[in-house]
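Once you've had a glance at the structure underneath, I'll fire off some questions.
With one protein chain removed, the remaining protein chains of the complex are shown where they sit.
Naming follows writing order (A, B and C), and every chain is counted from residue 1.
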Amino acid sequence: MDRNQIKKWLESPGKMGHKYSLWAVYFCTGCGIIEIPPVITSRWDAERFGVLPAPSPRQANLFLITGYVSVKTLKAIIKTYEQMPEPKYTVGFGSCPINGGMYWDSYNTIKHLDKYIPIDGWIAGCMPRPEAIFIAVTHLWTLIDKGMAKGYVKYRENYGRYRENQEKALGKLEWPRLFPIKDENE
Amino acid sequence: MVTVMKILEIIVSPLVALIVGIFFLGLFRKMMARIQWRYGPPLIQPVIDLVRLFNQRGFSHGAVFDLGIILSLAGALVLVLFIPIGGMCPLANSGGLLVILYVMLFAPIGIALSGGEGANPNISIGISRKLILTLSYEVPFIFIILSLMSYYQTISIVEIVKAQAHYHWSLFSPLFLSGVAYFMILPAMLGIRPFDMASAPQEISSGIDVEYGGKYLAFSQIEHALSLFIVIALFVNLFLGGGNLPVFLLKMLAVFVCGVFIHASFPRFRIEQATKYLWFWPTIISFISLIVIQLIR
Amino acid sequence: MRELELYFGPQHMGMVGNFSITLKVEGDRILQAISNPGYLHRGFEKLMEYRTWIQNFPIVCRMNVVEPDSMEMIYAMGVEKLAGLEVPERAHYLRSVYLELARVGSHLFGLWAYSNMLGFDTVAQWAMYHRDLVLDLFEELTGGRVYHIYIWPGGVRRDFPKGFKDKIVSALHSIGGCVPDYNNTFFENRLFYDRAKGIGKISQKEAMELGAAGQVLRATGMKYDIRKIQPYAAYDKVDWEVPIREEGDAYSRILVIRDEMIESVHMIFKLLDVMPEGPVYHRIPNPFKWTIPRGDAYVRIESSRGELGLYLVSDGGDKPYRAHFRTPSYPHGLIILERLLKGASVADVGNIMISLYVVAPEIDR
Partner (left out) sequence: MNKEFKQELESIFRDITVNITDDVTPVIAAAKPQILAILRFLKDKGYGHLAMISCVDWLKEAQFELVYLVSAYLKGDNEEPGQEKITILLKTRIDRDNAELPTAIPVFENAEPYEREIHELFGIHFTGHPRLLPLFLEREYKIPPFRKDFDSREYVKEVFDKIPFVEDKE
């Protein structure tokens, strides 16, 4: 650990803690999950970077959305995302959550995930290689360092619109609102 | 002067326990990684995790939810004071083994209280598993404590440690069978495999921890680190003859490494299998040991 | 005791794939289990109706991420049967070797999932490492780690590169060299026996009644393997055995998987020895204008999880009129799983599910 690091640790321990202890929600949303086991096991060993699969969303701060999102999964994703404590970071993995990918004309997958929940980073490709996850993690470090990984703040501030989009895609949601919705005219 | 030393010890011994416990957590992860052909996280990773967790918002499910975790943490901290740590034994003369028997139940009960408020079915399954497991290992544990007390004719741990000075370890005395039985229930007391069913992530989403986030999880981790320390320290004190601080810690390390190897090479039991195992071999062995001790004395 | 509703998945560490089981539990005992699929439903069969015969290849293999290769194979076979295409001799052998490699990779993934489920972290990590050796072979052969699109109507896309044979042999030797380690730590471990013996037991009669195939059926003592019954590719060219067990529980299912893996490796060695030289594909018509005469066909192969079938209908156009896959996980995950979970312990949900080898995207399609 060099002097710069120590300085950063002393200045903002919370930020640095989040950087080096990214616990990912273990949620197999799509086929991208096939590359997660190699990443967390001996070949690529994500634990070196402090990335660890967490058993429950309450304990996690990183949400890797691995692959296409069908409408039914979107509901589970929103539930899981809202259960995670703040600050939380989301990374979309694969082409499909970015713009639908090869399921652009499927009636049951949503095309742009960032219409429904905020995304801090994308990994493009189908299937992205495991190394891409590490690039995404290091990129997320930079974003956290610069204070740019603010997806959860965006979600809180624009909750009304997100909720509106979610209800457009899913119909009426049965769970209560996470935040009070601000007046749009303000 | 004695009072000042006492107060100093009361402050220092939980700190030592905390540092050693968290170091063990880090070592645990590193060693597991090496056994699994991985490089593994840095040794201070648990500290980083704790820093992160304290900086994250946790959700509370009510007053009992908060109180329970604090109760279990307090129970663990108090327990540390009753255990001699390499010559440091702030409260070791008052109560001794009997107090330990009681206070050791605080941690599971506190977690049970806290989890009951969480209203997640995974927690209730986790709690029932944890309590059944506690019940299972308490039986041989009481036999072991009884044979120790009747062999040394005392309830004070300090006296027991003193009696073992100059390599008269109780592990190599007529208490040998008790030591074996203690070693057999050690994984259950530590909550490592094959007895980690109370917090099995693949079965019940880490059970009792499932609703903990942020500082609650941090407290839970600290409690885990402390209980790791307590159980191993107790074993070292009762059977491996204590010693001064460095020797004591080295002995703890040796026991801990054995525990990691056990953790790495076994899957987890089902709860009824665990109970069956704990009520069979360790109980029989410790009971035989108790009878042997009674016959000798 | 109170009756609780427990959601096992989709967000759950014991859940491999996006699948959910709603459990009604009383303490640790399951009163009722309801499979709840659909989290991965993309309407593949609908999407295929919008794409030409060739365009469907990249889509078909996404249907099952654990073993995409059998999906390519069955679609290629369906198209070949409908269009009356011939496949050169060498391509048959290449396909067999390729599919068996995929089977080894898929079984290693299954081993990872199963051992991870039981808390056998160490074995799980080894299995995943060894699966990666197989994926490296695929990467060299086709350029993709997970999705390969190697099999093509009328043959395979390309021949094995120079020296590839030796690489297969050395990779498989290094996996095979660890079989004693696996046996010592996992398959012959007393605790594995305790955890898996008698769990999720299904009789042969019931398995037949519920439409089981693959390991589930073979673990009850029936040598039901499409590779033997109705040989395709080059499976009738070499000698091999169908491993079976009698008991029908999770333990025997996992051991059948192990034996199958070993048998596959032996089969690959034999196939590599007798592989003839020659062309690897027949030319197909211009893919943009390729139409297939009206008709329907049913083809089936043995994927790593059981009988995989495809009912393909053409109306004489340049796109499939209807394609419907019979995936092995479908009866296993939707009926047999519900049956076996009733009365089981919560600790065994993942144990039973993974020993049935349920792959969620296959069910949902």
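Heads up, the rule we're going with is that a contact is a pair of C-beta atoms (placed from the backbone, for glycine too) under 8 Å apart; a residue touches a chain by one contact, two chains touch by 3 or more.
Please read all numbers here as calculations on a predicted model, not as lab measurements.
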Chains on display which the left-out chain touches in the complete complex: A, C
Contact residue for the chain not shown (choose from C:K24, C:K46, C:K167 or C:K237): C:K46
In subunit A, positions touching the absent partner: 70-72, 75, 104-108, 110-112, 114-115, 118, 154, 157-158, 161-162, 165, 168-171
Residues belonging to subunit C that touch the chain removed from view: 37-38, 41, 43, 45-47, 50, 208-211, 213, 217, 222-224, 229-230, 296-298, 300, 307, 309, 311, 313, 321-322, 324, 326, 330-331, 334-335, 364
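Criterion: only the chains that are shown with their structure count from here on.
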Length of the line joining the C-alpha centres of subunit B and subunit C, rounded to whole Å: 44
CA centroid of subunit A to CA centroid of subunit B, Å: 36
Of all residues in subunit B, the ones touching two or more other chains: 36-38, 201, 205-206
Sites on subunit A at which at least two other chains make contact: 41-42, 55
Partner subunit B, residues of subunit C touching it in the complex: 4-6, 12-14, 25, 27-28, 115-122, 125-126, 129, 185, 189, 191-192, 194-195, 345-350
Touch list for subunit A against partner subunit C, complex: 25-31, 33-35, 37-38, 41-43, 53, 55, 57, 68, 70, 72-73, 76, 80, 102-103, 105-109, 126-127, 129
Interfacial residue positions of subunit B with respect to subunit C in the complex: 32, 35-38, 121-122, 124-125, 128-129, 193-194, 196-197, 200-206, 264-273
